[in-house]
Every structure is written in structure tokens, then in C-alpha cells.
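Apart from one protein chain that is not included, each protein chain of the complex appears where it belongs.
We just call them A, B and C in the order they show up, numbering each chain from 1.
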Amino acid sequence: MSKPMTNEARLRVRYAETDKMGVVYHSNFIVWFEIGRVELLRQLGFNYRDMEIEDDCHIAVVDVRCRYKLPARYDDEIVVRTSLKNVRESLLHFSYQVARAGDDALLAEGETTHIAVNSRFEKMPLPEKYKAAFTEILHRN
Amino acid sequence: MSKPMTNEARLRVRYAETDKMGVVYHSNFIVWFEIGRVELLRQLGFNYRDMEIEDDCHIAVVDVRCRYKLPARYDDEIVVRTSLKNVRESLLHFSYQVARAGDDALLAEGETTHIAVNSRFEKMPLPEKYKAAFTEILHRN
Amino acid sequence: MSKPMTNEARLRVRYAETDKMGVVYHSNFIVWFEIGRVELLRQLGFNYRDMEIEDDCHIAVVDVRCRYKLPARYDDEIVVRTSLKNVRESLLHFSYQVARAGDDALLAEGETTHIAVNSRFEKMPLPEKYKAAFTEILHRN
Partner (left out) sequence: MSKPMTNEARLRVRYAETDKMGVVYHSNFIVWFEIGRVELLRQLGFNYRDMEIEDDCHIAVVDVRCRYKLPARYDDEIVVRTSLKNVRESLLHFSYQVARAGDDALLAEGETTHIAVNSRFEKMPLPEKYKAAFTEILHRN
């Protein structure tokens, strides 16, 4: 049994991401989810840029949810842990945990649901190579 | 019976809000929710800026969800319809509909949950004047 | 003699635009410049969205400068005054003043230089209708 596959992406909180409460403005966590997603693809051997260019396949967001536990602060090093939760014909479902690198405190967790679309936003099946790779890691999880 | 209270805030999609798919990047809808929320407060006679300064009361986001229906495009005029769904001691729950002004097509809908905190992020009861106003419009809804 | 043409665009500072210093993060003024520019075009009878779609003409930024005088604060109503300073074959030059609506205090001023490009980022002459309109308002200024 191999270990479940989770990508760990790291980033550092930018000044631009903070707000007047002195902490990270909440919508930036949604941007960080996307970073985690792309790095999970990269770990699988795929480049999302190429997926868009070569396969005209775009992973459009249809649902996003985030629960905030603790504020993220300026200059914090952040770990985004991303896992694939489900894959179907043209649907992908990811989950995320956002933690502070220093003490691994959980700052937020969330999920996103996506459908594969072409550049005209028409639903399309996931190209076989992606679907195969996604299915393989799902079974590992 | 008065009508349920919904704020309608209007904004125009900025170039900076679009992404390489040619549509609004999804995290911007979460920013628009915040605009709707603040305008609902203003409609109630409150200024969120003063709420922070005068009452040291901050409406921290603890949960956000957004479901995307149709892409928003550059220069679209957008309507954000915000309603208060619930209020308790130190908790607020809002719902949102984001529509295209031209044809009122529904682009996204979502909910946010908040707790009242002071500037040290300690949970606090909503000051009475806000709680009274929120409760009043809830009963109208 | 008609008055020089300046567009006045209005916007309200968003919470997401503030940073941990409690004021608007400086790069947002550059976003506001773009809003001013687009509204100046609209005042001239042009829609930048259509300019991109119908004429494949994009006003790419090649130089931006901003001098900051006073901080902009959350919920401030902001006026962006945009003027065309120069137009040539495929070059446009705008200047901006960003003021607080309440007391008209000058918060920042700046300039941007642009070249007209097609969607492959190849320099192109400004389509005649735009050039004619721009030249006309320059002479008025």
C-alpha cells in the first residue's frame, strides 16, 4: 500500500495579501488553493499551463468552500496541503489544508469542485492521460 | 408585512479581476461578497469603518462558500444581492447572489459566516445597536 | 474654446485593498489608473472591451509611475481624474490624479504610457477612429 498522495506547496505571505485587521484577507486563501492544485498536478507530472495549451482543457471552478480557523499573518511561511478527493468523467474534487509552517497550526481548510471545459467553456471529458493519472492516485489514497 | 431586506450593490468588472481564461478569476467573487455585506450594513444605517473604529467590533469571516454558474466578463456591470440569514450573540450569516446587470443572469451564489471579534481576534458579543438592527431585519425577512 | 477633457471616475476603497498599515496597498492605485483610463474612453464613446474584440487593439502598458502623497483609507470615496497627455501612431500617454472625494485631498498622481498591440503583442497603429477621437480631445486640452 502506497501512502495517500498529498501535495505540500509552500509560500510566504505577501504584504499585499494582508488587510487592515493586520492579517491575510480571506479571499487570498482561495488563491492559495489554486497554487496547491497546480503543484499537485506538477507532482503528478503534468503542467497545468500545457494542459490548457496542448489539450484545450481548463479546470473551471464550480464550487469553493473555505473554513477559517486562525489568521495568517504577514511573512508567515504557509504550507498548502492539497489532495484529490474524487474524479469523474469531467469532474474533479480537491480538498485543502492551509497550515503555518513554523508550528503546523491549521489556519484553514477547504474544498473545491471543478469541471473540465474547453476554451469556449463547454464541458468536456478529461483527456485520458489526466483521468488515468488522477484515478491512479485516488486508488492509492 | 414589509419586504425582506436585500441590498443590491453594483460594480463593474475591472481588467485586473480577469484571468487568462478571459473571465473573472473566481476569488474575486469573494471580494464582491464583502462589498455587498458592507453595503447592506450601510443600508441599515451603519458604517463598517465606524463599527471597527468606534466599537472595536470586526466581522471576521469563519466560513465562505461560493457556487459558480456562469463566468463574469470584463466590463460587465454586476449586481451583488446580499441578505442577512441569521444573527446570534456573536455570529452573523449572510447569503449572496451575484448577477449580470444587463440580463439579470445568475453568475454565482454563496454564503458567509462571521463572528464578531475585537482587534485581538477575541470573540465578542455584537454591540447591542447592531444586534437590534440585524434582528429587526431578520424578522422582516 | 472648450474645456480640457478629464474623466472623473469614482470608486470606494474595498477592505481587500487595504494592508496591515491600515491603508490602501500601493499597487491598487495602479489598478485605479486603469479604471480611470477605461472611463475616459467610455466618455469618448468607446468601450475598451469592444476595442479589444472588434479591432483586436489592446492598450498595453509600457511605463507606469505613481507618486503617493497621502494614504487612502478603507471606505474612502475616491475620485480618479484621468487626462490624455499625448497620442501618436501607436502610443498613448495618460496622466492621473487620485483624490479623496470628501475634501478633494490629493492622494496620488501618476502617468502611464501605452502602445497599441494586437493579441499577439505586435505593435500596431491605433485604428483611425480612436486616433481621430484622441487627437481631437488633445487639441481641446
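Everything that follows uses one rule, which is that contacts are C-beta pairs under 8 Å (C-beta built on N, C-alpha and C of every residue); 3 or more make two chains touch, one makes a residue touch a chain.
Given the structure is predicted, the values throughout are model-derived calculations rather than measurements.
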With touch as defined up top, name the shown chains that contact the chain not shown.
-> A, B, C
Which residue among B:T18, B:T82 or B:S95 touches the omitted chain?
-> B:T18
For chain A, which residues lie in contact with the unshown chain of the complex?
-> 14-16, 31, 34-35, 38, 47-49, 73-75
The missing chain sits against chain C at residues 20-21, 23, 26-28, 30-31, 34, 52, 58, 60-68, 71, 119, 121
On chain B, the omitted chain is touched by residues 15-16, 18-20, 22-23, 25, 27, 74
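By our rule, only the chains that are shown with their structure count from here on.
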Between chain B and chain C, what's the gap in Å when you average each chain's C-alpha atoms?
-> 28
Any idea how many Å lie between the Cα centroids of chain A and chain C?
-> 35
Report, in whole Å, the distance between the mean C-alpha point of chain A and the mean C-alpha point of chain B.
-> 25
Check each residue of chain B and list the ones that touch at least two other chains.
-> 31, 34
